[in-house]
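Note that one protein chain is taken out, while the other chains of the complex remain in position.
What follows is chain A.
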Amino acid sequence: MANKRIDEATDTETVGHEWDGIEELNTPLPRWWLWTFYLTIIFAIAYMIAYPAWPLIEKGTEGMLGWTSRGQLANEMSVADQARATVRERLARIPIERLPDDSDLMRAAVSGGRAAFKVNCVQCHGAGAAGSKGYPNLNDDEWLWGGDLRAIEYTLVHGIRQHGDIETRFSMMPAFGRDGLLTPDQIRDVSSYVLTLSGKEEQSPAASRGADLFAANCVVCHGENGQGLREFGAPNLADAIWLYGSDREQIAAQIDNPSHGMMPSWSGRLDPVTIKMLAAYVHSLGGGEDFVEVAADPAIEVDEQP
């Protein structure tokens, strides 16, 4: 392809390539440009030697510097852990009753709890902690087992209806229909009465028949006015919040053969500090309660190890 010649119009040499009479003029590149090009090649070779580069069958070449993306991540994580260590230590030492007094620590606990919640709790309680049928909403002001920081922490540590944890929150509502304690008619009457407690239905003969049955069978746990009892996790029947639905059929079904929620005891799965942070987060969702009576010197164990 050496058909070089001098182009007359421009007085420039051609590079010698020709396609159907079309030729290319040779406008030389600056020499330093060529050197920078060689430099990039040298850089690329050095880079391939220094860093992981070539994929092989089992794994890639490792590079002289021994750098890996996983290693870098591990370094960054340990730096972040070190930065968090003091906060975790302070969290481990503070009794949870005293947490609200330290607003900085409380804020740190809430944000740590938010992260832990996303990993451990959203499966049942939902991303916004709003729950669903059978899974309590943690944003509202109704608490089955108590909504102050200590009660929430206790629920987290021991779980609800967990076998193997002797201190777990436990209660069992009798299956009034299934076990023949009440007839279907009686269950209907009790349902009517329960609906009047929150004003969902007017008084009726069925409801007053149900009132007698309620007094005989239900007040032990749910209270005289259906206000519930936290010791047994018995829900308040006189408010607007219904874990298993507020329809007549849903209430009747719950009296007939009740569903019971379960929650894992997290003490074996999460460290005490994370549980404390989760309690703080759940408490911060808007329905957290103050302690009913604040002890002058709360005699609670302090988790020593973070």
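Methods note: a residue touches a chain if its C-beta (ideal position, glycine included) is under 8 Å from a C-beta of that chain, and two chains touch if they have at least 3 such contacts; residues count from 1.
In this section, contacts and distances are computed from a predicted model.
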>> Tell me the UniProt protein name of the chain this structure doesn't show, selecting from "Hydrogenase expression/formation protein HypE", "Carbohydrate ABC transporter permease", "FAD-binding oxidoreductase" or "Cytochrome c oxidase accessory protein FixG".
In response: "Cytochrome c oxidase accessory protein FixG"
> Thinking of the whole complex, not just what is shown, which of A:N137, A:S171, A:N217 or A:Q250 touches the missing chain?
Replying inline: A:N137
> Which is it among A:I6, A:A44 or A:M172 that touches the chain not included here?
Replying inline: A:I6
>> In the whole complex, not just what's shown, which of A:G126, A:G146, A:P174 or A:G223 touches the removed chain?
In response: A:G126
> Can you name the residues of chain A that touch the chain not displayed here?
Replying inline: 1-6, 8, 13, 15, 18, 21, 26, 28-34, 103, 126-130, 137, 139-142, 236, 239-241, 284, 286-287, 290
